[in-house]
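One protein chain is absent from this view; the other protein chains keep their places.
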Amino acid sequence: MSVNNLINNFVVRFANVNGTGSASANYLFAKAVFRMGIFATPKNIFPSNIQGLPTWYDVRVSEKGYLGRREGVDMMVSVNPQSMANDIKSVKTGGYFLYDSTKDLPEAYIREDINYIGVPLMEMCIREYSDPRQRQLFKNIIYIGALAALMNIEFDVLEQLFKEQFAGKEKLIAPNVKAVQLGMDYIKANYAYPLPIRLERRNLIGDKILIDGNSACGLGAVYGGATVAAWYPITPSTSVVEAYAEYAKKYRVDPKTGKNNFAIVQAEDELAAIGMVIGANWNGARSFTATSGPGVSLMNEFLGLAYFAEIPTLLIDVQRSGPSTGMPTRTQQSDITLAAYASHGDTKHVLVFPSTPKECFDLTADSLDLAEHLQTPIIMLTDLDLGMNDHISDPFVWDDNRKYNRGKVLHAEDLEKMSRFGRYLDVDKDGVTYRTYPGTHPTKGSFFTRGTSRDEYAVYTEDSGAYVQNMERLQLKWNTAKKLVPAPILYQEKNKSKIGFVFFGTTLFAAEESMDMLAENNIAIDAIRLRAFPFNHQVEEFISSHETIVVIEQNRDAQMRSLLINELNCNPSKIKSILNYDGMPITADMIVHQFNNL
Amino acid sequence: MSVNNLINNFVVRFANVNGTGSASANYLFAKAVFRMGIFATPKNIFPSNIQGLPTWYDVRVSEKGYLGRREGVDMMVSVNPQSMANDIKSVKTGGYFLYDSTKDLPEAYIREDINYIGVPLMEMCIREYSDPRQRQLFKNIIYIGALAALMNIEFDVLEQLFKEQFAGKEKLIAPNVKAVQLGMDYIKANYAYPLPIRLERRNLIGDKILIDGNSACGLGAVYGGATVAAWYPITPSTSVVEAYAEYAKKYRVDPKTGKNNFAIVQAEDELAAIGMVIGANWNGARSFTATSGPGVSLMNEFLGLAYFAEIPTLLIDVQRSGPSTGMPTRTQQSDITLAAYASHGDTKHVLVFPSTPKECFDLTADSLDLAEHLQTPIIMLTDLDLGMNDHISDPFVWDDNRKYNRGKVLHAEDLEKMSRFGRYLDVDKDGVTYRTYPGTHPTKGSFFTRGTSRDEYAVYTEDSGAYVQNMERLQLKWNTAKKLVPAPILYQEKNKSKIGFVFFGTTLFAAEESMDMLAENNIAIDAIRLRAFPFNHQVEEFISSHETIVVIEQNRDAQMRSLLINELNCNPSKIKSILNYDGMPITADMIVHQFNNL
Amino acid sequence: MTYIKPKFRHPALPKNDLGYTKTVYEGSLSTLCAGCGHDSISAAIVQSCYELALEPHRIAKLSGIGCSSKTPAYFLSQSHGFNSVHGRMPSVATGASLANKDLIYFGVSGDGDTASIGMGQFVHVVRRNLNMVYIVMNNGCYGLTKGQDSATADEGSKSKAGSVNLFHAIDLPSLALELGATFVAQSFSGDKAQLIPLIKAAINHPGFALINVISPCVTFNNNPGSTKAYDYVREHIEATATVDFIPLQEEISADYAAGSSKNIEMHDGSSLVLNKLATNWNPQDRMSAMNAMQQAKLDGEILTGLIYIEPETTDLHSLIQTSDTPLNTLDESLLCPGAAALEALNEEFR
Partner (left out) sequence: MTYIKPKFRHPALPKNDLGYTKTVYEGSLSTLCAGCGHDSISAAIVQSCYELALEPHRIAKLSGIGCSSKTPAYFLSQSHGFNSVHGRMPSVATGASLANKDLIYFGVSGDGDTASIGMGQFVHVVRRNLNMVYIVMNNGCYGLTKGQDSATADEGSKSKAGSVNLFHAIDLPSLALELGATFVAQSFSGDKAQLIPLIKAAINHPGFALINVISPCVTFNNNPGSTKAYDYVREHIEATATVDFIPLQEEISADYAAGSSKNIEMHDGSSLVLNKLATNWNPQDRMSAMNAMQQAKLDGEILTGLIYIEPETTDLHSLIQTSDTPLNTLDESLLCPGAAALEALNEEFR
């Protein structure tokens, strides 16, 4: 390790027990790094229960701005006896192991190649606090204090963070500050500090923000004009609607009447949630739901209805590790096939793949437009990593001149001018037809929405010709969608390589880093980041203009690769896969390693 | 038309109103042809309501043994004024139009190029019968009588059919016979008969039977040892469980106790139906359900559970036209993608495709073995055409020495000998592990079944390594499945062509005929009929050894083609599609026509 | 197929307060079986809306799947309709209502649609007190899939296929009462005199209004034990084993006084006893309503009329305090917090 490499370039892992208040303490560390102008990427690795099981919290600090997960722990803060044996193993040679030295470490836990830093956390807590709950809570803050001394976290930054956190509850600030100081003092009194691996203030962050993807989706839904949210709780999507609720309460309560310019219903299950979304959209209100894999499975029948009856629908799927209940608190990108073809019969759905909180915000708002424009379900596929972890992101922007695109809706005036309204008449020859909201006009514009075959005037029919015509029009609409969905992002277009990487969603972070790593070894790689399905012409061109395509994804079955082959008719033999599906976010090392073995 | 072509080679279409008792009369015609030793293929084209809408019934008569649908009507029996205008149009030049001449045909209905045969059906009924319900009922029998004279249906055959139908209700025989005679007499008195298009007794049928696919599935489930059936009514699958019930009542009631060696539950919906099937199979009883597209959509979550928790499950999907409620009384093969990848996460399901009633019988029984052997869901994809229409089929056979393959199940004796039982330990290295039934042994063999990640001993884990190991084993099991699923049927292996047809399910009939038609034009075609997914090595070899592959299927999105490309990594550019998805069974003419335009 | 409207209209047809004739409230030709109770209920809906002089385009009609769920096509052709998926109409109606509180919502369902596959959504739409009229066209069977027993079929009754129903019948009005429903009524399809006022009352109820209407399925609700049905034609049909012949039937009507019972003969010769609540019945006491329903069950009778009402009730919109303006009419100006707010928010995340 060169000295340069030790500053602002390491991974700290906190090993705790859940339910002990550790997540917020650990977040404090990440936020402090961020405030010091350095890139920090926190990952909360939590169990699927509420209290008492091992939980980890990684913070990768990166001067170069790499935001992906990295394996190999430089500093392990280990306060969980349950997992300690394994935690010790995961420290890199030369790394540090900070532990609660109230009790001695067993012999077996001693490694020669790492450094041990004992802090008698429990002992200090028992001495300083009398309430057992405070003892547990401040243990976490004390180790943050220890890290502050060891790694040069600026004290002012921590103090300021407490001030912000406890604004309005000022009496809570002092005890927290005290706990930090206890930790710092102990280190200063007992250890050489700071360590070689440490922080140094930089100015790398600019106007960036630190936020989780689910909050960004919720906010995007408020900005995008969603008025009806229906949902059923499920990890890791719950906080999407919670965020929507929070921002809606903040921005959407009529100051005069105190009434809500939004409606949120916790449905009895996911079938009901999507049913409500379809009902609301049918009736002209922008509406969305958020769920995860099991919920999407349950929504299959309704998704087919929305496709066939042509009802705008926005479904945010925050993916977790499947199949079935799988690993509900681990990440994956494995609902792609299901989402693309959900429901029986010939169905296809528009998919959108955000990679960052900013894209969560933008694409949520954009998808509300797109759903109404195309009158079809839009399924946004994010994942646990993006949704529940904080990410450094470009700030959100909004153009106050932006108008919602409500799609082809006829109002009373329009109907007045028309002779006969045909709900499924392809007037514009783009497969997208005109609709009316219920209640628009006393005698014109009513129609009957159904999941059964119907003619252009929405009249029930079992006529083969009418059925085929309609199905062909839906196919034409699919082609129209290609022009409207978010375009992919292209990398390194100039010095074209023979190899093209394809990735999407949270793979972005690791993929970009891996390309830098390969570039250092003089392997130039072109790349495209997909942002939507169906694929537009750029994707098609990218695939056809490279000899080898490597699709990087976080699932077992190479689901995106299948979509590409299916929809673009490209030759599978040139399309390779790099996969990680163990529930942890993919890393650049994994990509490079698998690439070298391709 | 050569004279030869007119004998035993035509299509009769009956145009009726549903709810008037026509289907059974029309069936009589088909059965009579069959009894005269000639191939007959009936297709009941019925609306999605109960009474009062147009319904058609086609019978194709084919000396050559073609069992597919054919377009172009040689004889139209038209007793429905609602559809008459169109019915007249569908008669081929030179064909016949038999109608109820009680009222005159409107001028507009007169075509110069077809022959009209008026029979005053209503008038005759009013004269002969007093009960209005008998009047309606016997109208249908009278036109059968007319056809008997016109087309040389043997009177004895009809009489015998009545005798069988009304066995035990003998008083009903005479009035039916009388109605036939009324029709015959009227023709004899008023028209030249028989017509050039007519029947001539043959001996082509051998020991074949005439039966619908759903009955065959129900019977297969009885023979295959299914003891628990749970279902929810839906067209066109309802008669699968009805047939199972009928045969179970016949063969499975304990003569001593009068109790049932089976259990049938009409569930509250499809989610409950498949849940019951999973529960029963988990507990060691062979169990199945039958449904159609909307039901499969609803079963998604449970299918993922069965895949991941490895529970044998047999689901019979009698496909109808989707998406959504679509055309519920029309056929299609459009649930393939959904069935193959049902549920979120990385899931894949074994699919089985019967083409004939005999295969419905065989593959239902075989799938019960296969499901237990592989401990995974088997989805059998049949369709409305196969399930609800009668087909001429080879007779069913059963080997009395056959033992059910119950798969890898450990009994008390086995457990007694073992040290530690690991539910998910891959002892045989084929991906298929050993299970126990609840209640087997007092202290050994219990385990906890779950949809969450677990280790080889079925203990809950969130460990990445254990998760990946398990997912890889499931993939290994998938490869094992390839060797066990029903093998494809190869055609014309000797004189290998550059072109290979791929088809499956009910496309069989039209595909075989189209190959004959092409052969007549000296276009030799190799072919493979798929009977299962995953595809075995023969499918792989077939695809790779042909320059052009043409996949013939009855859906819009070429779903089987996608499966082939995805799973076999073959180059899409050489894989063409022939598709029909208008809800009517595909015809040989369609195939030849599309082939010529490829 | 039955014709619920005559083909020719007299130009001087009576008009309602809006100046509309009844024709305006009708729908397309019904494709249900002749004599089906459901058609009578459609006719009652038409009549009620006409008499109340509702603007037809201010009504939305929603349904699930089944013969009953087809009926919205057969009434109110000037209203938007939504024939959704089996058993899930309540959620679609909930979403629709959330989007626009100002329309009148008619939900039409069958007993299969509501009491089997739809049970979960039914329970929860009651619980949310959604402001809608919820009509169950209850025939004790699955008409559209050819006559299987539904969960409301009487214990011991026989289906067309001859199997005896073994299970306790679900009583939807009692269930709704237990769940806190604020308007619970029961009636008979052939009793227009009772049904029309109930529909009108339900429309005017500012919360969830259930009307469970016993609606005979002339085709599949045949009791093979009854002598009348067991005739020559029946045997004929049975022997051919296809449920394909459906003799033409007349609608069953029932006219009887409040406070009295009436024995109604069904098409197959079986009968049921309707018991009309007396005019002095107090429909504002949930406990007596529940007890009366239980008692009627014990007596083998079907209680009809307005069983319970809580006239001052808080519907879903009031509970969650949505704006007075329908949500579907709000635009950017009210919905989007704008760029400045967003920049302030960004600051919170730095």
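For clarity, chains are labelled A, B and C in written order, and residue numbers in each chain start from 1.
The working rule: a contact is a pair of C-beta atoms (placed from the backbone, for glycine too) under 8 Å apart; a residue touches a chain by one contact, two chains touch by 3 or more.
Bear in mind that the values here come from a model prediction, so they are computed numbers and not experimental data.
J.: For the chain not shown, which residue from B:Gly213, B:Gly275 or B:Pro328 touches it across the whole complex?
T.: That would be B:Gly275, which touches the missing chain.
J.: From the listed residues C:Ala53, C:Val273 or C:Leu319, report the one that touches the chain absent from this view.
T.: Missing-chain contact among the listed residues: C:Leu319.
J.: Which of these touches the unseen chain: A:Thr325, A:Ser343, A:Thr452 or A:Asn536?
T.: Checking each option in A:Thr325, A:Ser343, A:Thr452 or A:Asn536, the one touching the absent chain turns out to be A:Thr325.
J.: Given the full complex, what residues of chain A touch the hidden partner chain?
T.: Chain A touches the missing chain through residues 18-24, 27, 47-53, 131-134, 136-137, 165-166, 169, 172, 232-235, 238, 242, 266, 268-270, 294, 324-325.
J.: Taking the full complex into account, what residues of chain C touch the chain not shown?
T.: The list for chain C reads 116-120, 123-124, 127-129, 151, 166-168, 170-171, 174-175, 178-180, 286-287, 290-291, 294, 319-320.
J.: Considering the entire assembly, which residues of chain B contact the chain that has been omitted?
T.: 207-211, 219, 222-223, 225, 227-228, 230, 247, 250-252, 254, 257-265, 267-269, 271-285, 287, 301-302, 305, 395-400, 402-404, 436-443, 445-452, 459-460
In the analysis below, only the chains that are shown with their structure count from here on.
J.: Would you mind telling me which chain pair, A-C or B-C, is linked by more contacting C-beta pairs?
T.: Spelling it out, more C-beta pairs touch across A-C than across the other pair.
J.: Mind checking the centre-to-centre distance between chain A and chain C? Centres are C-alpha means, answer in whole Å.
T.: It comes to 43 Å between the two C-alpha centres.
J.: I'd like the Å distance between the centres of chain B and chain C, where a centre is the mean of that chain's Cα atoms.
T.: Roughly 36 Å, centre to centre.
J.: Note the residues in chain B that touch 2 or more other chains, in rising order.
T.: 47-48, 294, 324-325
J.: Show the residues in chain C shared as contacts by 2 or more other chains, in ascending order.
T.: Residues 83, 85.
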